[in-house]
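This structure is in structure tokens; I'll ask about it shortly.
A single protein chain has been omitted; all remaining protein chains appear in their positions.
Which chain is which? They are A and B, in the order written, and residues in each are numbered from 1.
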Amino acid sequence: MQPTPDLWVLVALVGLPFAAAAATPAVTRAIGNLTAYYAAAVAAACFAMVVALAGTHGGAAVTWVGPLSVSVGFYVDGLATLVGALASGVGVLVFCYSAGYMRDEPGQTKYYATMLAFMGSMLGVVYAGDLVVLFCFWELTSVASFLLVGHYSETRESRYAARKAFLVTVGGGLFMLVGFVLLASAVGTYSLTAMLARPAAARSAVENAGLLLPIVTLVGIGAATKSAQLPFHVWLPDAMAAPTPVSAFLHSATMVKAGVFLLGRLRPVLIGDDWTHLLVPLGLATMLVAAILAVCASELKELLAYSTVSHLGLIVAGFGFANVVGAETGVFHLLNHATFKAALFLVAGLVTHATGTKRLDELGGLRRDLPVTAVITTVAALGMGGVPPFNGFYSKEFLYEASYEMAVHHGGLAWLYPLVAVVASVFTLVYALRFCSIFFGERPATLDVHTPARSLVLPPVVLAGAAALLGFGGIAALFGAPLDGLEGFVGSVVAATLPPDTHAHAFHYALPDHIAPAVTMSGLALAGGALCFLRWRAVRTVVRALLDGAPVLRADCWYDRLVFGANEASARVQRALWTGHLRTYAAWTFAGVLVLAGFGYAAAGLVVPLALPSLGITLSVVLLAAVVGALAAVRAPSHVAGVMALSVVGFAVTVFFVLASAPDVALTQVVVETVTFVVFLVVLDKLPSYYGRITRSRAARDAVLSVLVGALVTVTTLAATGADPDRIAGYFVEHAVPDAGGHNVVNVILVDFRGVDTMGEISVIAMAAVTVLTLIVMRERGETP
Amino acid sequence: MTLILRTVTRVVLPLGFVVSFAFFLQGHNLPGGGFIAGVLTASVVALAYLAYGLDGVEHDVLNREVQTAVEHVEHVQHGIVRDYQTLYAAGLALAVVAGLVAILYGVLTGTHLTFMTQTYRSITVPLYGHVELASAVVFDLGVYAVVVGALLTVISVVGAE
Partner (left out) sequence: MSDPEVVTALALGVLFAAGTFLVLRRDLVRVVFGLLVLSQATNVYLVTVGGIGGVAPVVGHGEGHVTDPLVQALVLTAVVIGFATTALLLVLVYRTYQEHGTIDLDEITGAVR
């Protein structure tokens, strides 16, 4: 049994980046460009804590919302360690890279503070031991990503991209939240720790509630938006408007990995046929479409963005397969992709920095000017293309194996899975080689290359080194000397994503030494890819023509239509509702109340109780006086006459209170009525005796609405007085003397039982006085003329 | 008219104060309490304003100079409006303190009372007899002060216009 993690280490791990982000403004002011190394040091400290936690397993929590069984809970296992290590480790490298890339740029404070906050949010997602905590940090990553993608806020593309990324990921997060709530209501707790401790019990609870498919769909949408799966992939290519280190960090190793992380996290609980049938087609379709789009890309980062989408599709499909190899695919490719893709993003930034262009067509033959970078790129890009013995090859092998296993098992249409995987891999190799080709061939004469700063070269070297090491592991394993530590670690991550009853074998990967179905598929894909690359211009032309014929595949259109359509629709609604006429608002309010209450009564099947009038003659006469007064106020020819009529209403109501055994209310009312009368007369003296003419049609319309409101009130009163609800009045009457020592129950309620309410009410009175003072006494100090 | 009103006001004013005081005191056991007493006090003062005018009350009763036209502020700033503001602010503070005392008491005695918990004691006063003294009276006094202060602020500000 592994030791359980220490809560305070976890709190420090997640809290440190946020604290560091808060301190960033002061740091930037003090050390300027060196802030990058401050941030890198923070990331390194986080990485150290991740490593320190690596040996532990289990949850640690403090209660947050007790009644809802929500806690600030953290959970540590292999999966958390892997993604946490990527978030902090790649963080260190990206911050070091930023030292060169962001040097002397404006907005450094914003940049580093947001990057640190993002890292904290990502660590929060990864180590969350509670669904609510996970959701909160999940949305925080979206917020941070919004700020980072929109870093160059003065350009239109940045703002568009930031908003797009935000809307898509946050919108998906809301679907995920609904899924979480359903999941928690079925299982009975929000605690991930509890669910993952007994996944089988959680799963059967979900199945018994009949919620498996909805939960899988909702959580799947959340993951698909974050990890840019079809048709939500639209945000990622646009998000390339961000500074390159941001793309390297968010769009290769962390933020987009949150989605697949979520799938891995909930895989033990939710896996089943629904899960497979949803995620495998989704992942493979994304893999194929995005690979094709990447082939058509004309810019470095655009190619990488589509490639990221494609590889995320691979991971999603891997996690989708129910077999162990599927989990191995997802986990191992998660690691491989982070290494080679982060390296390639950094290379892309470096090349653009050195040459001043980001267009693929303008680049070529850079290997003489940037030899180190050329080596890095070759290692990383061949890994991306799945060429043996580079790292991407192994995880792709696992995918072939998983899809083949599934096809053999299910037969029929399931054979599409291996087929799509192979075809997608063909395109993957094409764009990988295309990326590589900027270093080979002839250098365009117009190209002017600067030597890049060392801080720009070192981080991708480290990442490519990691990728190469992963690839080397496979070669070493072929010769019987596998990297045991690495395999053991990946194995522990795989175990975290398996349902408990699975018979897992130890994780192992190696270059193949015999012909297996997966090897054949690899061979086909590589041969196809190589052939296509030789004629890649032709391939690109064909694919571009296809895309132009069917713009739906570009899929920007649905987003634009939705968002800009919503903008226009809300403008239209606003014009219709916001007329500036008080009467319009009042009429809508009354009509709304009518509809809602009427609908409610109808839905509840209200039967209006009727009886003969039981009220005494005195009270009836008093009420009649009030009614006459009110009608007189409506028909009053002048304001003063209206006030007179109103005081008839007021005093009639006073008498009503007296007769209705409400002496306190009556006493108050009689005094207030008098003072109101005086204030009215004082103010009316200053106002014109204007009285608006009523057109007949308007009067008729208002009269209809008024009569409807009156009828609703009559029905409500009948229903309310006809019912005999449980009253808490008895409690107050019984307890007034023994508990509060007072006989006047009304006063006891006011000052004792419901004292806090009274507190609020006297605050309202004081506020009214303050407002009157402001309106009258202080008006000369305001900006009004 | 004014003469009659002033004469009546002279008689009614003290009576009104006494009645409102009585309402306040008996509030816990008979109809009355801070709200009613406050409204009554305010209305009695309003009557005095009607009879004597704001300046009259300020000048004759309180012996204060009426400040007029302070720089560009054309509104007449009566010192008494300041006093009313102080009154409702103090009332609000008193009410809050009356609630907080319970917490403090709870902490000191370890009984964990919540905000606004009230209590009472029965005491015997010589000659008068049995009296129940409720801690809620303090809160009620705060209510009274807020009602009087706020209503009179409104009335005097509106009246001054």
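Assorted remarks:
Quick note on the criterion: a residue touches a chain if its C-beta (ideal position, glycine included) is under 8 Å from a C-beta of that chain, and two chains touch if they have at least 3 such contacts.
Computed from a prediction, not measured in an experiment: that's the story for all the values here.
When the full complex is taken into account, the listed residue touching the unshown chain is A:Ile728, out of A:Leu413, A:Ala445, A:Ile515 or A:Ile728.
Annotation for chain A: contacts to the undisplayed chain at residues 579-583, 586-587, 590, 609-615, 619-620, 623-624, 626-627, 630-631, 633-634, 639, 642, 646, 649-650, 653, 656-657, 659-665, 668-669, 672, 675-676, 679-680, 683-684, 686-688, 690-692, 694, 702-703, 705-707, 709-715, 717-724, 727-729, 732-733, 736-737, 743-750, 754, 757-758, 761, 764-765, 768-769, 771-772, 775-776, 779, 784-785.
Contact between chain B and the absent chain runs through residues 29-31, 35-36, 38-39, 147, 150-151, 154-155, 157-158, 161.
Definition applied: only the chains that are shown with their structure count from here on.
Between chain A and chain B the centroid-to-centroid distance comes to 53 Å (mean Cα coordinates, whole Å). Those residues of chain B lying in contact with chain A across their complex are 23, 27-36, 39-40, 42-43, 46, 50, 72-75, 77, 81, 84-85, 88-89, 91-92, 95-96, 99, 115-116, 118, 120-122, 132-134, 136-137, 139-140, 142-143, 146-147, 149-151, 153-155, 157-159, 161. Residue ranges on chain A touching chain B, taken from their complex, read 663-664, 667-668, 671-672, 674-675, 678-679, 682-683, 686, 740-744, 746-748, 750-752, 755-756, 758-759, 762-763, 765-766, 768-769, 772-773, 776-777, 780-781.
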